[in-house]
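With one protein chain held back, the other chains of the complex are shown just where they sit.
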Amino acid sequence: MVEKILLAVLVPLFAFLVGIFLEGFKRKMVARIQRRYGPPLIQPLLDIIKLLSKKDNISHGLMFDLGPVIALSGSILTVFFIPTPGFKLLSASGDLVALLYIMVIGSLGMALGAGESGNPNASIGIARALTLMLGYDLPFVIALSTVILKFDTTNLYEIVAAQSDLYWGAFLMPITAVVAFIATYGAMGEHPFEVVVAPQEVATGPMVEYGGKHLGFLMIDHAFHIYIELALFTDLFLGGASNLGYFFLKIFGLHILLTFFDTVYPRFRIENAVRFFWRWPTVFALIGLLIVMIGG
Amino acid sequence: MDKEIEQGYNEILESLRKRSLWILHYCTGCGAIELPPTMTSRYDMGRFGIVPFVTPRQSDILIVTGYVNIKTLRRIITSYEQMLDPKYVIGFGSCSINGGIYWDSHSVIKKLDSYMPVDLYIAGCMPRPEAIIHSFKHLMELIDTGKADGYRRYKENYDFYRKNQRKVLGKWR
Amino acid sequence: MTKEYELNIGPNHPGIPGNFSLHLELEGDTIVKANGDSGYLHRAFGKLMEHRLYLQNVALIPRICVIEPDINEAVYAMAIEELMGVKIPERAKYIRTIILEAARVNAYLFGLGIFAAATLGLYTLMQWAVGDRDYMIDLFASLTGARIYHMFIWPGGVRRDLPPKFEEDILDWVKFIKDKLPDYDAVFFKNSMFLHRTKGLATITKEEALSMGVTGPNLKATGVAQDVRKDEPYAAYPYLDFEIPTMTEGDAWARTIIRRLELELSLNLIEQAVKKMPKGPVWTKMPNPFKWYVPRGDAYARVESSGGEYGFYFVSDGGAKPYRVYVRGASMPHMYPLAEKLLIGQKLSDAPQILGSLNICPPEIDR
Amino acid sequence: MNLSILTLLLTPFVGGILAYLGGLIHRSVRFAFAFLFSLLTIVLVAGYYGSKIDSLIYGRLFGSLLVLQMNSLSWLLAIVISTIFLMSTLFSIPEMEETPHVNAYYFELFFLEGTMLGVVLAGDLLTFFVFWEMMSWVSYFLVIKGTKESSQAGYKYIIMSLVGADAALIGLTLVYLKTQSFVFVNISSMLSSQSPAFIISVFALFAINFLIKAAIMPLHTWLPDAYSEAPSPVSSILSGVLEKIGVYGLFFFVFVIFGMNLFKGIIPNVFGDSLIFVVLQWMAGLSILFGTFLAILQEDAKRILAYSTIAQVGYIVLGLSLNSTLGVAGGLLQLVNHAIFKSLLFFVVGGIIYRTGTKNLSELGGLIKKMPVSFISMLLGIIALAGIPPLNGFAPKWMIYQALIQKKSVLLLTIALIGGTGSFLYVYRLIHSIFLGTLPEKYDNVKEVPLLMQIPMIFLALLTIIFGLFPGIPLTAIAKVQEFIGMTPIRFTLTGFPQGSALSTLNIVKISGTLVGAFAFAFLLFVSLPKTRRVSQYDNYAAGQVVTKYTKYNYSFGFYSFFRDIMNPIFKLSADEIYTEFTKFMRVLGDHIRRVYTGGLETYVSYIVVIMAVIFAFVVLGGRIW
Partner (left out) sequence: MEIERLNQVIRGTVEVKRKQRVDIIVDNADIVSALHSLKLFGFNQLTLVTAVDWIEEQQFEVVYVLYSNAQKVVAIVKARIPRENPEIETIEDLYPNANKYEVELTEMFGIKVRGNPDSGKPFLLENWHDLPPMRKDFDSIKYATEHYEARHRKENND
């Protein structure tokens, strides 16, 4: 029992620390690409502390307050379902399909909270976020179907176990892995898919009225989000890992790759982003699916 | 005893908090031209955790960059009141100190601190990026020592500020 | 039934260039009505100049437009020179050209950087461009000590000769920027996403542009090679060899690429001017500056700024202070009515981009 | 002879008559009767819980027995019907108070319930068909009691229903001519000797009828109008149960009356499935996809729900047509749960219309401050609809996905998952435009809906939670249904699915427990931080400008307009044109029929007589064409 409680604390903590480190590292790396020195690695943590300790917080209503809370709790819940080496807490309670829906809980909370702010910028941001979600979900779902078909199970732990000894998903179905990577990238909302926040268009979109501890919560949630997306990809296509160190390294490598794209691409228009996802990634996802269907 | 702990806790918080200051992205006057160089690769104020942010709710510092037109003043005050405590105002350039070269203009106010509490002024037209960064460092010191208390002053002397604002802007809210 | 809703872009908004507000009425994602709201930077320069001596105004006028302050000095000097009938020395002409072109390059670097960051979210170009621009700012600072408002050009020529080694330094800087241009191209001008978002966006035709008084890069992008530097040459431009770049597309992409070409042109002009620059005096001796009396009359002096035609309509009654000055900013017709018209029917996501591609500089409108 | 089925069947009719008569005395008498008899119906239905097949022969016509029967499938439908009707009756009390002909409304409402029960309890084709026809007509009369446009919508609805009914009538006649019997239990064995073409034709004729009622994709055109223009309690009945009757009919005919054995051999197998099922699966898939995408683009609260009904019923049909233990169980669970949450949503929207007088989303907003109970109900409703755990929409979808994976129907899985994602879009639109955003000034004095409207909402909202956390409760009844239709019953636990029942295990209570834990942690962290200060909705970021009550600062019209831009080319190519062509065709058809009919009941009866005569003549004279 004690062990379980300890794990229940440790898993989210690990996820948070990874997320926050990657965020900090990203800022540093982007700064270096931009020929700057960049903020210290712990800057995201400082930002969160600053935001959480704001003396004054505004609220537009109960849902406005609960939005970030639900977002964070949804993310924490998701973390428990993602196979992390060494932790096996809720493996029997849900699977990949359930995970897809569990991941939405946080977004829904965030959407509800942002909606209550009564700011059209926030509403547009949410509308964009949901539309974008529909965009990247199509290739992503096809990719997931391919994975499920390939390993013939929806249990995440079994999927990870099936990829041992370098039988990685990425090697078995490279096309699908690339598609899933692009979709994961879209889900993380970095450039060029940064249509949701888009400060220049909708003034940070859903976060427009959020400040203080609300924004702090959202930033914590963002750290989790980075971890979730990348860890899921790692589990599905990079064979998970045998220990936390390898797991972290894989996530770290993915994140560096993402940051490169983030730095050199401007933003899509939302329609174009969705059209992009529905064009080549979807076609390639279907090709990947076909290969697996034929090749078994 | 509790009070001491609380004080110590607050001190630690302040010292961490000052390392993350977000500027409201609002170019009120021509001083805004020196902010991009300060942000970008040559001077990079991001080193100190200072980055521009979009909405007043998210930001900590309002930089009044240069002269303040009365039309702008109204928006500045609106934005300032939307910011969350603790919030700081930096008066940037000579124009915000005493009207500068626009002392005789019919649409530019001359003394910013009559209308909103200013924690720090930067003199010069334009202040150089080095001066801006120095002023941020100074603001951090002020935050550390608790002297950057503009938001408290604004609350305490709300009637005074509101009276001055009304005088210039008329009954506007 | 209320279909539309209102949205303000600016003044406190990263999508707007400067302190300026765009009041949009939208239906869903489509703009049905766009109103510019200016005046946030209104300082009434016309009125201020009426209060000041001609010499004092030299310090005042650069502050009209902060992005490219030197054109103000040049145009002010040119107006007074026209009224007083002063001819300026050859070297001063070249120095003016160098300063103006360097200022233009600065304005383009700054403008393109902000355009990339503030409309497309490509911060990398902004970091690079604004950082590279700063080395020229250093050179400017060596002129009079000021980074932004140099107050170097004044009636009769320029205030003093160039500092030592300035010529070599500026050539170095030109080379430096030229070396950087491929980087900019790779990350921005040839970026597929940029092409995707700007090609065919907010197209203006030649006729529209001419009838609305559009000038500068925005006009050149529609295929009209109109440039004050060629049409009514001032400073040392008559002695320099250059072609005005034009494009025919007239869309946001063409407007941006034109600025990229102009940037290259200006760099070439600087090189030419530095190489051709003669030795000699830099200031036609004028009477005691505090007692300048400009003969009665009016003049319209104009130069080509980074945005387009920039001019002063200058009236003197023969006194010690200007009688009336009207500042004609290039952005005024670009915003009213061009941008207001272009925005209608466009998507919200494109609004900052259209404004950015028109290179609208709010202080020119407000003055 | 056990008369209890008859008692059960007659209760709503008696209730309707009593409510009508009571309403002539005083409205409270009407309410009392309405409430008591709805409750009585539930009690009577519930009394059948767990009992085996029970049937009653109540007459003989055309040489065939007339039968009522109660089996576990009927029971499942009957309990859903009676529950939703009780809720709807309660909801109707304030809603319909001011309308004219309120007595007639209750009369019709109860008649609808009675006829529906009749359909699910029918043991022979004739009873089935008579009740079916009555059901269509009564529901038509209820639909046209709504808004001004409702008569047009109802017209469309009844025309489509008539088309279906005619098809069914022809089918019925054909069957009777061949078998000389209406009784369900005879049909399968008697048909087996017939030619495959005959069987397929008869099945197709019946299927058209059912697919129209179930509004499966190409036959859905009547639905959005009828649902959105009908009075809200009626909408919830239409969406919650009436559509399920169509699904019920379809699968009752497939699984029970015709039986899978009948199709074996005459219908080829495609992808390891009978072609019928494959066709149905893809029709369901299309319904999911287009229902969802069209729902996203609606500007009217009830139309969103109407289109979402098409999509959600698509899941039911998809699940059932998978013809596997998991799929059928998932489909039936979706049937039960969809009735719950869709009725709930229609009730909430009905309450909004009751208070504000509009269902136009762009005129609403910010009502969360005024109507918290409605908000929470709708929140639970949309979470359930979107299939997000831990509410009751999750388990059926999960089961259907698992069944799809078992079948390796990856494309359908993709469509179903995309439909799930798409549903987030429209449910968020719904809750955002109504409850979130800026509160328009004109709604400053809006109050929460009356208690009688709240009770159904709260009850159904609680059901979404209970059935969500414990899918085992409805699954108990569903497993019995599966036993009844001769299928391996689903294995389940109270809170999910054990090892071996599906590809993976599921424990919803554990998921929700963890969620609650995470929420508690986050919430405690949140409240331990500095307090929040409530600000006015006008104290809002507007790029430095001031927002006043005159500012139109609410984004609700064309919420997904960029999605429209994306979809436009696709719609132009496919659905839009077909759809417009189809409606055009329907209108032309309607115009022709309008010349013959004025809409009166007697004309319709004569029409039936004529049609029957024609078919009779056709069959007698050229009957050997089969």
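Going in written order, the chains are labelled A, B, C and D, and every chain counts its residues from 1.
Here is the rule we use: a residue touches a chain if its C-beta (ideal position, glycine included) is under 8 Å from a C-beta of that chain, and two chains touch if they have at least 3 such contacts.
Only a predicted model underlies this, so the values are computations on that prediction, with no experimental measurement involved.
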**OP:** Over the full complex, note down every shown chain the hidden chain is touching.
**Re:** B, C
Original post:
Looking at C:K3, C:K33, C:K47 or C:H196, which makes contact with the chain not pictured?
Top reply: C:K47
Original post:
Which of C:L210, C:I244, C:M286 or C:A320 touches the chain that is not shown?
Top reply: C:L210
**OP:** Decide which residue listed in C:P163, C:G200, C:P238 or C:P337 touches the omitted chain of the complex.
**Re:** C:P337
Original post:
Which subunit C residues touch the hidden chain?
Top reply: 38-39, 42, 44, 46-48, 50-51, 210-213, 215, 224, 226, 231-232, 298, 300, 302, 309, 311, 313, 315, 323-324, 326, 328, 332-333, 336-338, 366
Original post:
For subunit B, which residues reach the chain that was dropped from this view?
Top reply: 70-71, 74, 97-99, 103-111, 114, 164, 167-170, 172
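In the analysis below, only the chains that are shown with their structure count from here on.
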**OP:** Count the C-beta pairs in contact for every pair of chains, then give the pair with the highest total.
**Re:** A-D
**OP:** Specify the chain most distant from subunit B by Cα centroid.
**Re:** D
**OP:** Point out which chain occupies the most central position, where each centre is the mean of Cα atoms.
**Re:** A
Subject >> Approximate Å spacing (C-alpha centroids) for the pair subunit A, subunit C >> reply: 43
Subject >> Geometric centre distance via CA averages, subunit D-subunit A, whole Å >> reply: 36
Subject >> Distance from subunit C to subunit B - Cα centre to Cα centre, in angstrom >> reply: 29
Subject >> subunit A residues counted as touching two or more neighbouring chains >> reply: 34-36, 53-58, 120-121, 124, 199, 203, 208-209, 212, 270-271
Subject >> Residues of subunit C whose C-beta touches two or more other chains >> reply: 5-6, 11-14, 29, 127-128, 131, 347
Original post:
What kind of graph do the touching chains make: line, ring, star, complete, other?
Top reply: complete
Original post:
Quick one: in the complex, what on subunit D touches subunit C?
Top reply: 360, 362-363, 542-545, 551-559, 561-562, 564-565
Original post:
Which of the residues in subunit B come into contact with subunit A in the complex?
Top reply: 13, 16-17, 19-22, 25, 40-41, 44, 46-49, 51, 53-60, 83-86
Subject >> Contact set on subunit A toward subunit B in their complex >> reply: 27, 31, 34-40, 43, 46-47, 49-50, 53-58, 199, 203-204, 207-212, 215
